[in-house]
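First the structure, then my questions, so here it is.
With one protein chain removed, the remaining protein chains of the complex are shown where they sit.
What follows is chain A.
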């Protein structure tokens, strides 16, 4: 059992999400930085689909009733066990308190516990979906979490944590609606990550993208990483909790959204064309 001593502003249970329900309006959800959660799971001996915790900027503090093996990945943050700094694979004795500190680089830390966080799966996933409300609620101070028993499974290879940079360069496939826009402005100007960003999407501010077509786009299916451009011309890149259909044109699709999970408000985003 884990008691949440300090939940932080947005700490949620996440696994690799709930794909294949998009046609029913169910977002995919899952860890925004799926690579960091997989790494944390591997470090503690979990299969890659085990559920862990995703924190946002301010970390969280957890008290462990029983001894546990824990790993913290993702954002750069000081991790303390009973007030002493620790790193790597952490053996937590029964009764100890683990504190994941404020992110000094990046945004989101991932906490994996051997066995995985055991909440009731919803449509095959333990992820909290902040858009639709499916899955467990976000953690609150005083909440209690169960840990599942360790399971024997083929372990994924240890993946590298991404390098967290102040500038993010994203590869983009143009389309499906790039012909609604003038020229190649997306690749010519840098953008800044807006503080309005969340698990649904990363909002950018910068030079407005000019449309050559003004008509309404009938709603159509959206993919992870879609760069949607609303009427004001400021792009929004859809992340894990994105809606499954939308009515604004998508100029292109980002090949890998993982760096955006760790992009702080104000960081610079540049786009590079993929062919």
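Please note the rule applied: a contact is a pair of C-beta atoms (placed from the backbone, for glycine too) under 8 Å apart; a residue touches a chain by one contact, two chains touch by 3 or more; residues count from 1.
The working rule: contacts and distances are computed from a predicted model.
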Query: Which choice in "Sugar ABC transporter permease", "KipI family sensor histidine kinase inhibitor", "Branched-chain amino acid transport system substrate-binding protein" or "Hydrogenase nickel incorporation protein HypB" gives the name that UniProt lists for the one chain left out?
result: "KipI family sensor histidine kinase inhibitor"
- request: Give the residue, chosen from A:34, A:243 or A:259, that touches the chain omitted from the document.
  value: A:243
Message: Touching the hidden chain in the complete assembly: which of A:13, A:134, A:162 or A:260 does that?
response: A:134
Task: Looking beyond the chains shown, say which of A:22, A:57, A:148 or A:165 touches the absent one.
output: A:22
Query: On chain A, what residues meet the omitted chain?
result: 19-26, 122-123, 132-134, 173-177, 218-223, 225-226, 243-246, 250, 253-255, 274
